[in-house]
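Below is a structure I'd like to ask you about.
One chain of protein is taken out of this complex; the other chains stay put.
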Amino acid sequence: MSAEAIQSRRDWLLSERPASRMQARLGRAYVAWRRFSANRLAFLGLLILIALLVVAAFADVLAPYSPTFGDLKGSRLLAPSAEHWFGTDDLGRDILSRVIFGSRWTLYVVILVAVIAAPIGLLVGTVAGYAGGWIDAILMRITDIFLAFPKLILALAFVAALGPGIENAVLAIAITSWPPYARIARAETLTVRNSDYIKAVQLMGASPFRIVLRHIMPLCISSLIVRVTLDMAGIILTAAGLGFLGLGAQPPLPEWGAMIASGRRFVLDQWWVAGAPGFAILIVSLGFNLLGDGLRDALDPRSGDQ
Amino acid sequence: MSTLLEVDDLRVTFPTRTGRIEAVRGVSFSLGRERLGIVGESGSGKSQTGRAIMGLTPPQAEVTARKLAFDGIDLLAASPRDRRALRGKRIAMILQDPKYSLDPVMSIGRQIVETLRTHEKVGQAEARDRALAMLEAVQIRDPARVFDLHPHEVSGGMGQRAMIAMMLIAGPEMMIADEPTSALDVTVQLDVLGILDRLVSERGMGLIFISHDLRLVSSFCDRVIVMYAGKVVEQLKASELGRAQHPYTRGLLNCMPKIGADRHPLPVLDRKPEWAA
Partner (left out) sequence: MTAALSVDRLEVVFDRFRALKGVSLEVQSGESFGLVGESGSGKSTLLRAIAGLAPAASGSITVNGKKLGARRDKAFYREVQMVFQDPYGSLHPRQTVDRLLQEPLAIHGFGDGEKRIQRALDEVGLGTGFRFRYSHQLSGGQRQRVAIARALILEPSILLLDEPTSALDASVQAEVLNLLEEIRRRRKLTFLMVSHDLAIITHMCQRLMVMQNGEAVEHLTAGDLIERRVSKDYTRNLLRASEGFVRA
């Protein structure tokens, strides 16, 4: 594309007089994207996560060996080498392949938790904040009860009740991570519920349901996205923690936390067994944190006129 | 009349993503021991002019002037330390809303005492006496009670009086008042203006009164500067406002509804691009 064409497209996006709904929306997204991509670290975070997605999608192609079957006879606990970049574990499995396949489980956990916990938190928080009175009191006391327990302990209790396994771990993490989102959504709702623009919608005759869904939730979503992204690192660690305690993914599933758990027995002599998945967790957590910081700057309505 | 403040070709420029924006574009005037009004609509640069004189321009902005001198002191060449010393001691500023300019967790009396003691070496007891006297001077009926109140416990008018007391306690020679009464009810507004007027004339201070309300300014000040798009479009004596030449000034005067003038529709301002040129 020529430089002129790019320039004219940019002008179209940044137009002060958008001619259609579509142009207005795209222009707004473009401004947020420009602000986001100007932040180098956030961009790095995004690249890490894109890399994670690619690795997870093409794990079958990328992994040099099987993640679950190893050569017990000839390749137990081999140090990193040209043949096995990250070495092998006690069952002779290639650790690189396990880390690559493990990315799928990490994504699985992270996405499921976000999809379950964020909407629950958003709904509880906005309804409590907008309704006020006894509805608010009941919903927020329930939230407080969940917040009163340390997250991992509560998750442990749920997994103990539901039985170990990665699906139950996801469920347990989701159940324990919505309360902070509810609080954020409620705080945000309280600041906007008495504003004139919400009053104006009330004066249109809109039902409370419509006001919460169409006018208040969109305002809470950006701070929620930021918070969920920043929490992702914690969710990965909690999942890894459950895996480490033997309550999450069950062997031979190549889940990073479980891999660290099984590697801890040789952590002094064969450090790579626990080190490789540990490093993977570190990198992905870092990626989410950087992305979250960047999103906060790009989406926060208070940090500019957007 | 001695000149207190000289401003020549003052410019304030803000860098933004899309380029540099000149908020003030070459403003020149001088101030003696008089009441000078600066009038303009939002975006005219009137507040940025006041802030630049005070040295309160945001750090990313750039302030230049051929001359910006207070009592012979070059303000642009002065060190931040010297400017701080000037602020409060010799130049004071009152802002629109006292709620944002008073410290919410300190009692009004203590704030006045603190202000006095940063600028003068006085004992605690004497400072208290002078603060009480100052509160009385701004017509607060029960100074001893107000002395111990916190800013949120007083009304807007009372807060603005306390603010004036705090600003005047160190005996400044020049005061910049940026919309000092816009947040107040009309009747309270006049009380506060009356206090300001008396103190300014008794102490022989120079006053710069920044406001959007042309009629109020002209009834209060000796001289009026009308600003538009960062420039001075007209300077005239307040008493001669009726003979204003510039179409912007005349338009501004005309477009306000008046009691008894039956004008339907109201004349509106037809902004000419050459005014901003």
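As written, the chains take the letters A and B, and residue 1 is the first residue of each chain.
As a convention for this text, contacts are C-beta pairs under 8 Å (C-beta built on N, C-alpha and C of every residue); 3 or more make two chains touch, one makes a residue touch a chain.
Just so it is clear, the structure is predicted and the values come from calculations on it, not from any experiment.
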Among A:Val61, A:Ala161, A:Leu203 or A:Leu268, residue touching the chain not depicted: A:Leu203
Sites on chain A contacted by the missing partner chain, in the whole complex: 16-21, 23-24, 28, 195-197, 199-206, 210, 214-215, 218-219, 301, 305-306
In chain B, positions touching the absent partner: 41-42, 156, 185-190, 193-194, 197-198, 212-216, 218-220, 251-252, 255-260, 263-269, 271
